[in-house]
Every structure is written in C-alpha cells, then in structure tokens.
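And now, chain A:
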Amino acid sequence: GGNSASTNKQSANTAKIGVPAYLSGAGAAYGEAIRQGLELAQSEINAKGKIKIELIFEDTKGQKNEAINAVNKLINKDNVVAIIGPTLSGEMFAAGPIASQAGVVIMGTSTTAEGITEVGDYVFRNALPESLAIPNTVKKATAKYNLKKVAVMYSNNNDWAVSGYKTFMQSLKQNGVEVLTVETFADKDTDFSAQLTKIASLNPDAVMVSSLYQEASLILKKARELGIKVPFVGNNGFNSPQLMKIAGAAAEGAIVSSPWYPGKDDAKVQAFIKAYQAKYNKAPDQFAAQSYDALYIMVNALEKAGSTTDRKKLRDNLAQIKGFQGVTGKFAFDEKRNPAMEATVLIVKNGQFTELK
Partner candidate 1 sequence: MILQLNQVSKNFGGLAALMNVSFQVNRNEVMGIIGPNGAGKTTLFNLITGVLTPSSGDIIYQQQSIVGLKPHKLTEIGLARTFQNIRIFGQLTVLENVMVGAHVRSKAGLWHGLWKTPFARREEGNIKQRALELLDFVGISNHADDTAEALSYGKQRRLEIARALATEPEILLLDEPTAGMNETETTELRDLIQQIQVMGKTILLIEHDMHLMMSVCDRLAVINFGKKIAEGQPDQIQSDPAVIEAYLGKEAV
Partner candidate 2 sequence: MFWQQVVNGLTLGSTYALIALGYTLIFGVLGIVNMAHGEVFMFGAFVGLLLVTTFQLNIFVAILGAMIVGCLLGVILEQAALRPLRRRSVSHLAPLISTIGVSIFLESLALRIFGPQAQAFPASVAGQLLSIGPLKISSVQILILAVSFGLMLILRFWLQKTRIGKSLRATAENIETANLLGVNTNKIIVMTVALASGLGAVAGVLVGLAFNAVEPTMGVTMGFKGLAVLIMGGLGNVTGAMFGGIILGIAEVFSVAYGSSSYRDAVAFGIIIIILLWRPQGLFGAQKGGH
Partner candidate 3 sequence: MLKVQGMVTSYGNIKALQGIDLHVPAGSIVSLIGANGAGKSTAMKTIVGLLKPDAGQIIFQGQEIQGLPAYKTVALGMSLVPEGRQILANMTVLENMEMGASQRRDAEIDDDLEKMFKRFPILRERRDQLGGTLSGGQQQMLAIARALMARPKLLLLDEPSMGLAPLVVADIFQVIQEINEQGTTVLLVEQNARQALKISNYAYVLETGKIVLHGQADDIAQNPRVKEAYLGGTKRK
C-alpha cells in the first residue's frame, strides 16, 4: 500500500472506517440517512472516547460495480480497518466476498435480504433480516384483525423488497391466510392506480406491502383515495417518519415491525432523537438509527480488540459482541453474524408510530 505515510501521521488511536453508501441516484435518500446516523455517532464518539473515528465515505450510486470499486479503494488505498455498508443487498453480494477475501470486516446496516452473511466470514450485519421481522408482524396482525384474505404488493425490481415479499408469502401460508392477488410495481413508480383499483374490487381484509417508504406512502395515499380502508401491513421499508410526512392521514393504520421504535420510553432512544433532530432538523428513521448503532458496535469491538488497525482481531471481537444496548434495542450477533434482536410491531396512530398491542 502506498498510503502508509498518511496512516503514520495519525495518532494511533484513530480508526479508519470506510463507508460505501448509496449517496447519489434514486436511493440517495437512504444513503443520506445512513451517513447522517454515522456522522452523529462519530461526533459523539470522537468527543468523549478513547478511540477516534475517521469515516471515509464513498458513493456507490447503488450500482454493483461502483460498490466493488469503492470497497476495493477503501481497503487497498485508504487502508481502512473496517467497512460499514454498502446500502443495498445486491451491492453486498458483490462487495462482501471481496472484503472477506481481503480480511476486512464489512458490516451492512440496511442489507436485509436472505443469505447476506453467507458470502464471507467477514460479512456482518446489524440490519434485522426480514425473515425475522415479517413473520412477527403477520402473526400479530392476523390475530388482531382476524385476517382471512389479503392482497399482496411488492416492488419487483428491488432485491430487498422481493426478499421481503417471499417472507410475507411464507408467513401468510403459515397463518392460513388466503392471498387474493399479488401485484407488483417498480421502485420509483408513482402511479399505482391500476393495481389498487384491481385490489379494491377484490375486497381484501388487509394489504401486505413490501417496498420502501417512498412507494409505500404513495400507495397508501392512492389506496385511501380509492376507498380502500383496510389496514396495510408493511415490511421494514414502512418504518420511516417520511411515511407519515408524505402520506399524511392516509398513513393511519399502517403496520410494521421494527427494532427501531422512536416512541420507546428509553433515555438512549430519546437522546438520540433529540440530538439527531438538532443536527439535521428532521426525525431519524431506521436507516439512521441502525447505522448509528453500527458505529457504536464497531467501536465496542475496536476497544475490545485493543487495536485500531488489526483487522483480524477486530473481526474476532466483533463476532463476540453480546448484550450491546443501542437505540434499536438489545443486540448480539448470532453464530452466522446476523443480529439477534427483538422487534416491536408498530402501527401508525394519529401520525405517530405506536406499539400495536
């Protein structure tokens, strides 16, 4: 590596962490939330901590090849000790093996698709996989609303939403709920009238939606316009304050399960929300919360490893993390480097996420 000169100049307790993120293009909103969560955590850690963090952001544009280049650069040019990112599951499938091969920890904060951590021993995630969250939601909603027949919608060009859809179908089957129709759309679509008109004519008890909040909020709006009043059960993507901001009153009754629950009566959570609000003038969403936690988890492991440069040690210590208390709740890695954590089922009421009881 030709970058050793600059590394030497830095004090020994500075850890360089690379962040390949979706910062421009269609998904830039998610990348930005991740960046903000990380930067907030960084400023807190650097203010008090023994370990200082240097974050190096690289834009991946949500494209696989860009992600590969970014990860390669971070590892081989910037000599980072670990990587937080990339944003999309597809990017991780391509970049994860590279980091693993180079022996650098790579941790996704939003990569919820199935099989992510199987691509390499150095691949971690603190994003709650859909395979854990959705069954929880479906079970609770079925019980609560006595669901018999539902309609399902999902974004079919988004790997993560497709993965969520598959889990939805499984859980619905397990709970004995009939699926009337499956409708698809694409990320960034704005017109859902055709699908929803069709769904309206079928009179389902509820609609399951696997998509990001932007499409989700437009779906909610249109659905209410067309007179569909039933509950909407969403996946992780619903979990953003933007949902209520865009959909307004139409968001009432939307259900999602998430480890991130801003209404939680927890000092840590409330302090985070306040600090975030102060710094960025908006409420944090789960992307921000999970990346915020991710950096703390990383620092935790760095401290235990006792080195800011030893990649192998960092990996082994990271895999041992247990009982970490973050804003998304109690956290541990399981043996497959997936998170083991609890999720709460939330419902929108009066423009707020509240726990569904």
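The candidates were selected such that all candidates are chains of the complex that A comes from, given by their letters.
Odds and ends about this structure:
Following the convention adopted for this analysis, contacts are C-beta pairs under 8 Å (C-beta built on N, C-alpha and C of every residue); 3 or more make two chains touch, one makes a residue touch a chain; residues count from 1.
Every value quoted in this text rests on a predicted model; they were computed, and no experiment measured them.
Here chain A touches, in this complex, candidate 2 (chosen among 1, 2 or 3). The residues of chain A lying in touch with candidate 2 in their complex are 24-26, 28-29, 31-32, 156, 183-186, 188-191, 193-195, 197-198, 200-201, 214, 217-218, 221, 225-227, 242, 245-246, 248.
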